[in-house]
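One protein chain is absent from this view; the other protein chains keep their places.
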Amino acid sequence: MDLLKRIKDRAPEYEEQYYQLILDFTIEQGAGMGRAAELDRWKQGKYFSTRYEMYMYAALLGLKKDYRLPIAKGTEKRKFIEIRSWTPTEIADYVIMGVLAKSGLDLEELEHMEDAEVETKITELRALLEEYANGGFDLIRSKKEENPAYFETNENCFIDLL
Amino acid sequence: MILESVELVNFLCYSGDKNKFEFKEGINVIVGDNGYGKSKLYDAFYWVMYDKIFDTNAKSFRTTSQIKDQLVSDKAKNDTDHGPIQVSVKLTFHDTEKDEVYILERKYEIRKSDGGILSDDASELIISHKELSYMNARVVNDPHKIDIIKGKILPDNIKPYMWFQGEQVESIIDFNQNDTLTQAINVLSNISRYDNIITLADSLKESGIKELNRKKRDLSKDLTASEELEVRRKRIEEKIHAKQIQEVQIKDNQAKAEERSERLLNQLSDAKRIRELEQDRKNIEENLRRVREEHLEAQIAYHKKMFTNKWVLKSTEGIFDDYSKAYDGYEQTKLKKETERKANLMAADKLLKEMQTRLPIDVPEPIHMEKMLEIERCLVCDREAPEGSEPYQKMKEILERSKMRAQDMVEEDKPKNDFSMDLKKLYQNGLAMSHLIDGVDDDITRALEQLDKLDSRRRELQEEYDKLDSQVKAVIGETAINVNDANNLINEYSAQNDMAKNAIEQSSQLKYEIEKLESELALIEKDLTGLVVGELPVYLEEKVEVLNDFQAIAHSTRKRVFNRLVEMLESEANRHYQEMTSANLSAKGIIRLRELSNGKNYMPELVDEQGNVLRQLNTSNIILIKLATIMAIVSARQSSRDTDLYTLITDAPTSVFGEDYTIGFCRTVSKVYRQSIIMSKEFYKNEKLRKELLQDDEINLGNVWMITPSIPEAERTNRNSLTTHIQKLN
Partner (left out) sequence: MTREEILRSFLEDELVEKKGYLKKSEVESFKWTSANTNKLVEVIKFAIDGEVSNESSNITEKRINQYLNK
């Protein structure tokens, strides 16, 4: 059985509190494609086309800064699209790779595990991804709180933040 | 005459009765921005003298009976519920030579009652005369005396050159209108005396010749022949006269056509310039549109590049390093385990091979071996082999050996899953990404540079566009030609040009015809003289000769004197022009007054040192030439009549040319005019210029006043409290 496919079948979650933050920088779903939509996106100050783009961004930010933030039990969460639909695939794979590396999981041992055990590990990996993304979102949130104009006046904001 | 003061009561924006300006000799300046009340002050002077004010919207003068209560300050109207409101403007002139004072006060009244306004139809002018040695002023009632006083203040014929508004400068000397400059020369000189003498000389000559002819007929030997010749002469003379009239008309037409084609020529170059500018503007507009588009695309792409160019992975090399270590460990472990497994396999294999050295596999056949084990006896060597004994075990081994493989002998530790392909895929992807990450910073820098480049290009083009746009608008505004008119202009220009050429041909044809008729006339004259018997009286022949010469001299003298006046005017105009333009090095040229082909009028034009006409003058040049010519008319007049001194009052004469001419203009004005009152916004806007005015040694400065409205113009929807603050600056 494929490891990657099984990981990608998962749909990660994020804390409810970041829903608005994501909306702030992402166009509404179904805004359409094409030049007009892109122009509109840019004019609205939306830096991301999709939520998963922003999610990947947050995860990478967390991974890079090695800042993960476990989501406390009982926190209201939002689910969204499964990783297999994320594009570009290279970036999604890179994120998975990062999470895998950070997990410290013995990959060789993983191969020896029973299916049920592997599933447990994959669930743990998903949780870890969520923690890093959560860390990333926390970094974005605090930056915005600290300097609300940061994301309004600086075209480079998200690149500079990396 | 010196204008000592003006006092305004409730006149337009000058509400209340505390509005007084005092003036001295030299240049007096009223400083204020647009809409501050400068033109209203000019209106006040004009109103007192002529009972009307200039309506800038209608571009015409309106009388008190047309304006009525609009003359009254809004504040005064608002503050009064019931009763009369008086409007008045009082001018005090001082004749310094005779030490006499003239006070001209114009009054107007409206009455307010229950919200309604009753307006007088007419205003009233009260002129008082006061000799300073006496204290009391006397009101002047005699209309004749009033006319004399008004003439002393400003004679009608020089009014256009003394009291004018900036926007009127163009029309005071309208170069394209017939004989304006000639009229100006008539005003300033006594050339009309020469004209009168010409009339006298013409008439004298004519009657002298008539007298001579009568005498010749009296002395004729053949009266019939003489009479016949007389008739012929008369007919030819009439013909000549008619042709001369025709010639004058043709020359008039020629001059007009020349003037017109000259003006069109100037317009042609303007139109060409507009067209070129317009083309440039369009090109830049298109470029600008493209660059804007490109810039926008680049900006949009810039954000997308976070994912398309993987900028989002910026400085995440560490992540790959971590994975790479983990993956390496995984591979190492796998490799180690594989190696171990292979080694075990080899060992088992060896063992099997060893066993093979004793007996080949399946020898004896398993069926026999099973029989031997059953009977517990080796049938090969025929010996006892009880169960559990060594020979029994050996036999059992041989039987099992045939079923054994080396793999089976090695202890099995096979993984339940193989993720190696996936893990390898992640590694390879990470490796590929890590190469990209190396270039991300440079890529971002390049993209930013590209954005900056496009943005600065966009800015440049925008600036260029704005510049061209305002140039096009300025030229269109100056010339009132739009691009579409250009072709019509070309047609009309060639039509006028042809007309002028035709006129030249026609007039030379006429000249030839007249000459022919004149020689016919001379023959008749000769025949008539031939018929005379006896002597003509000596005095008569002498008289006719003297009158002939007198007539010729009268004509040529008038022409000589007039040309001298034109020359003087020209040099005066140049003196003023050079002085006014001295601060601006780019202003070049000499004013020349060119005589038109009909000999009736002169056109000022700007020429270079070689005498080549400078074309494509801008508005500043044209206005300066006109102002210089106006000043020349005044200054040339002054040099011939010292006592003729009037006050120049002009509103915004400087607004049409650049600020660098303003000081030069003031210097020149303060030299040409004994007293002048100039309204200007330049000194309001430019403080440096104002300082210069107050400190310039070459300017004979009178009083400088600053006026400010109580409500800024932008907020003046309600003028009910509008007053004007008057402040002296020196």
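Labels for the chains are A and B, by order of writing; each one numbers its residues from 1.
The rule is short, and it goes like this: a contact is a pair of C-beta atoms (placed from the backbone, for glycine too) under 8 Å apart; a residue touches a chain by one contact, two chains touch by 3 or more.
From a predicted model like this one, the values you see are computed outputs, not experimental measurements.
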(request) Going by the touch rule at the top, give the shown chains the omitted chain contacts. (result) B
(request) Looking beyond the chains shown, say which of B:Thr199, B:Ser315 or B:Gln393 touches the absent one. (result) B:Thr199
(request) Would you mind spotting which of B:Glu542, B:Glu567, B:Asp608 or B:Glu698 touches the chain that isn't drawn? (result) B:Glu542
(message) I'm checking contacts with the chain that's been left out. Which of B:Asn34, B:Ser556, B:Gln695 or B:Asn718 qualifies?
(response) B:Ser556
(message) Contact with the hidden chain only, please: which chain B residues?
(response) 190, 193, 196-197, 199-201, 203-204, 207-208, 539, 542-543, 546-547, 549-550, 552-554, 556-557, 560-561, 640
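Everything that follows uses one rule, which is that only the chains that are shown with their structure count from here on.
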(request) Quick one: report the Å distance separating chain A from chain B, using the average Cα coordinate of each chain. (result) 59
(request) Give every residue of chain B touching chain A within the complex, in rising order. (result) 296, 299-300, 302-304, 306-308, 310-316, 318-320, 322-327, 329-330, 333-334, 337, 415-423, 425-427, 429-430, 432-433, 444, 448
(request) In the complex, go through chain A and note every residue touching chain B. (result) 1-5, 38-39, 41-42, 47, 49, 53, 56-57, 60, 63-64, 87-88, 90-91, 93-94, 96-98, 100-102, 104-108, 110-115, 118, 155-156, 158-159, 162
